[in-house]
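What follows is a short report on a single structure.
Note that one protein chain of the assembly has been removed; the remaining protein chains are unaltered in position.
Naming follows writing order (A, B and C), and every chain is counted from residue 1.
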Amino acid sequence: MTVRAVADSSVGRVDGMKTLAKSEFETLIDGLIDDDPRSVVGPQRRSGQYVFEELDSAADLALEYDLTALSPKKYLLPQYEQLLTYERTDGEYEMHAGTDTEGVIIVGVHPYDLAAIEHLDKVHIDTMGDEPYRKRREDSLLIGLTMQSVAPESFAASMGAATTDSGYDLLVTDIGDRFVVDIGSFEGNELLADLDTHSASHSEVQEVRRIEDDLRGRFERELQFPPEELPTLLAEHYDDMEFWESYAEQCLSCGSCNMVCPTCYCFQVETVRDLGGDSGYQQRSWDGCLLEEFASVAQGENFREEVAQRHRHRFMRKGLYVYERYGDVSCVGCGRCTRHCVADVADPTDVYNDLWEATNA
Amino acid sequence: MSETIDIESEYVTRVEGHGNIVVNVADGEVETCEWQVVESPRFFESMLVGRDWTEAHHVTARICAICSISHTTASLKATEAAMGVDLSAQDERLRKLALYAETLQSHVLHLGYLALPDLVGKQSVLPILDSHEAEVEAVVRLHRLGNDLTEAIAGRSVHAQRHLPGGFSKLPDEDELDALRTRLESAWSDVELVADLLVELSDELPDFERETEFISLTHPDEYAFYDGTLYSSDTGELDVEDYREIVDEVVVEQSTAKFTSHARESYMVGALARLNNNFEQLGPMAKAVADRFGLEPGSHNPYLNNVAQLVEIAHLIETSIVELDTLLDGGLDPQPDYHTPDVEVEAGTGIGAVEVPRGVLFHEYTYDEDGEITDANCVIPTNQNHANIQQDMEELVPTILDRPEDEIELTLEMLVRAYDPCISCSTHYLDVEFVDE
Amino acid sequence: MTERPRVAFFDFTGCEGDQLQVVNLEERLFDLVEVVEVVSFREAMSEHSDDYEIAFIEGSVVTAHDEERLAGIRENADVVVALGSCAAFGGINAIRNDQDFETVTERVYGDDADMIEANPEARPIESVVEVDATIPGCPIDREEFVQVVTGLIRGVEPTLPNHPVCVECKLEENECAFHRDEICLGPVTRGGCGADCVGEGTHCWGCRGMVDTPSEDAYTAVLEEHGLDAEEIVEQYQLYWGWQRPERATQEEAQ
Partner (left out) sequence: MLETTETVRSEYEPVQGRIAWIEQFTDQDKLYVISLPDDVELDHDPGQFVELFVPGVGEAPFSISSSPTKDGPLELCIRAVGNVTRALDSMEGGDPLGIRGPYGTGFDPEALAGDDLLFVAGGIGLAPLRSMINYALDRSGEFGDLTTLYGCKEPAEQLFPEELQRWDDSEEMAFYETVDQCPEDQTWEGREGVITELIPEAEFDPETTTALVCGPPVMYRFVIESLQEQGLADDHIYLSLERNMHCGRGLCGHCQINELYVCVDGPVFNYPEVRDKSEAEV
């Protein structure tokens, strides 16, 4: 039942593409809102920013968005989640894993967020096995969207995540008066069954390609070197504490960069007790390696006491540590950390380019 | 009958500290009879000096939690008056509703949690649960209703978050308001339950009268809470601008809270004062409740303040429903999230006068051209009632000397509590001590 | 801790909003008294006993009399919990700590200022007695209170969250105050409130006190970047931290 996209020739990129009228797309989404038991969410405007939120109607979709506050990760690995409930009756404990694992239909996911989810899948399903994540993910549908606007903080093109050909059930590209839809999975194909679609013409496919090519040139920020060089570059600078301290001096240790990152998945677990005393639950919630106590143990030892160590850890984790474990550089270049860092020291392109210059100057 | 009585009650008061009842009777003669307020001063008026116009309401909310919305409201009105800021009709309505909701909460708390146990002869609301479960549940429901309505508008019931000079940072959710309207409608049966019980217990209220002056706001169009001119039952309408002369604050030996006086040695503010001054403007349900107790304008028994609160509870529910209807009719005018109302900062002085649960409250600030406070004055209803409590005690004590000591003690405590001088003073922890000489 | 510990509430100088938050548990207040035995709680009852295990203390210490009373409570209680920001670190009361005390009393009491007995500074209870646990907040969060109470019953020492408000603010997807050209104390304020004030459309005022190790220099730089001058920056810090911040500075110097 896994709906993650696979490079399957039967739904291959070119001949799998369909076009449909924008109104047909709205019909699809409204139909899902009305009929599907799962909730349907998508990017919407909320005051000065965009957020993924439950949709009342397809008309509320803000497909022109550049970057949402949080990524759709929050539907697969929620900010707060009951991991385990317990209840005591007559001296015996009933302990049950959380059951709130229903999937979600996520509409309008940009390629960099799709890439982030692919990475999370690799960790949580393929490698370590996280049941709650797996259940939600397998029960979810991802309707991707080719970016229409580019956030000034974003550098997804540098990370190879401005466009994608995997990780979605459907991927929608606005070519003016119509959408071209690429089908990424069997479930995605099913969605289109009752709609009025046509096979995309050669010129329509060309138009999608042109939009994608054009998109890659629209990023204001970039990495000055290919991301494959990152792991080596970072490894070389592990002990360059002067460098890390220069950034850490301005860092608030606030953890915002961790919280907004679509590929961060660290968490903490704490007990929430009912007032009655005999029942409660273990709650898991997002945690961040920039926070002071992240690596401290009971008798006071803190293995990353200095801000500089924590700052280094974040960048190393994105560009080196995760790569060593999973073969992925785990930054997709969305730019959220840059946007949300009040002190303006979280921008990966700043840090990585500085390191690059230090090495190659 | 005891020839010698020495009552020294030490207890904590709110707003500005501790209060004691001291009664000393030797050979049947009253030697001392004092309502002492020996407080831990908070110095809010000084704390405000130098603070920014955007913070005054945040700081003054912390004068008292039970009426924090009230302080916030008076504070904002003072700032708005000083800077000439107008409030939209919608925002004014929301301000009123939040104030009504808090007053509802406060009255229910006072009546249900604090006064009721006296009348039932219990120490707290908990044991009453056994004998009067339905009534206590009604009290809790009404209390929660007040809090939920405040929360819906202010963000939080203790120390509002959305109130700002010139408006609100965020609008309430219309569905939530609608649901609250329904709950207000169905609150009548709860009010009835409480009223039935209070009628049944009304004989327990001491029968004591002393003529005094009642001061409150009054408004031509409505039973005044949010706005109005000052009115004295002795001298008629007064100008809010002259509030300093009216409240004529003095520091007295026995008290670190200021005492006030106007036409006579003391005056009373609060639910009973409002009811006496503005009775005709009460809603029909409220009047019906008043009728059940025979409460009419010109009631001079301070113990009836509790009954006046119940009448106001009924009025607040009625009037909140009307305000909600007006608000919801056609929907709220939208405003952006994280709204910061336009305020042009200018130097000036402004007064905010508001009727709050315990009576009329004044905040007055002077701002410099940077919008920083250079001078602040807050006159709190509890302080205005201190002198009246003192006068009541002086007249009451000689008439009850023939009673057992614990009864004198209870009667005096109940008097203090009747005024609801901020929750802490009116609770039961009034350790009245009798020492035989 | 016994099965159903005896609990007392006390108030010092403050607005009593924290005790009110306990009353505002509404129906759950009746659940609370099932799990603890409340022996003293002025806001709701007249019984009082000096025999208790847990003392919840609200408000700051402002007079010599406060100090004495507090010491007495400490002697009676096994566990002393500072309830709310005034008790925990001085809170709003400490705004005046940097004002000249004579001026302070004169402003409020005029010619009669000398009749007033009070300390020149408002202080938290930890400046007088040892404190076992702290529930900060102005007012406290009801749920946090429930967790502390149920924890104490289970022998759990309440741990104060030590992450800044920004963490929860991000989780709630609020729009950052700094993006709206407002000033926010969130980056150096102790979280645990759900960034509620930002969620309600304003910014963090600092009511839960500072995190253990605030990055003060970095934060001051941020404020300067947003156009505040030195005096305005101090004023931001003074709203709730009039006692806490100088105290922290002294402690740091001592180290």
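Going forward, contacts are C-beta pairs under 8 Å (C-beta built on N, C-alpha and C of every residue); 3 or more make two chains touch, one makes a residue touch a chain.
This structure is a prediction, so every number in the text was calculated from the model and none was measured.
Q: Where does the absent chain touch, in terms of which shown chains it meets?
A: A, C
Q: Of the residues listed, A:Glu54, A:Asp100, A:Asp213 or A:Glu324, which one is in contact with the missing chain?
A: Per the contact definition at the top, the residue touching the missing chain is A:Glu324.
Q: In the complete assembly, which of C:Glu157, C:Glu232 or C:Glu252 touches the absent chain?
A: C:Glu157
Q: Please pick, from A:Ala21, A:Ala62 or A:Leu83, the residue that touches the omitted chain in the full complex.
A: Once the missing chain is taken into account, the touching residue is A:Leu83.
Q: Since one chain has been left out of the picture, which residues of chain A touch it in the full complex?
A: Answer for chain A: residues 83-84, 86, 88, 91-93, 95-98, 123-124, 127-132, 238-239, 265-271, 273, 277-278, 280, 282, 284, 287, 289, 294-299, 301, 303-304, 309, 313, 316-317, 320-322, 324-325 touch the chain left out.
Q: Touching the absent chain: which residues on chain C qualify?
A: Touching the missing chain: residues 150, 154-157, 159.
Here is the rule we use: only the chains that are shown with their structure count from here on.
Q: Can you identify which chains form the pair with the largest number of contacting C-beta pairs?
A: That would be the chain pair B-C.
Q: Measuring from CA centroids, which chain ends up nearest the centre of the complete protein set?
A: Of all chains shown, the one whose C-alpha centroid lies nearest the global centroid is C.
Q: Mind checking the centre-to-centre distance between chain B and chain C? Centres are C-alpha means, answer in whole Å.
A: Whole-Å distance between the two chain centres: 25.
Q: Just how far, in Å, is the C-alpha centre of chain B from the one of chain A?
A: Here the centre of chain B sits 52 Å away from the centre of chain A.
Q: Based only on mean CA positions, could you tell me how far chain A sits from chain C in angstrom?
A: 37
Q: Would you mind listing the residues of chain C that make contact with two or more other chains?
A: Where chain C meets two or more other chains at a single residue, that happens at 175, 180.
Q: Could you check chain B for residues that touch two or more other chains and list them?
A: 337-338
Q: Which of the residues in chain C come into contact with chain A in the complex?
A: The contact residues of chain C facing chain A are 28, 31-32, 34-35, 146-147, 149-151, 153-154, 156, 162-164, 166-167, 169-171, 173, 175-176, 178-180, 186-188, 211-213, 215, 217-219, 221-222.
Q: Inside the complex, what are the residues of chain C that reach chain B?
A: Within the complex, chain C contacts chain B at residues 11-18, 20-21, 23-24, 26-27, 30, 33, 40-48, 62-63, 65-66, 91-93, 95-96, 99, 103-105, 107-110, 112, 115-118, 138-139, 175, 180, 182, 196-197, 200-202, 205, 235, 239.
Q: Which positions of chain A touch chain B when the two form their complex?
A: It is residues 46-48 of chain A that touch chain B.
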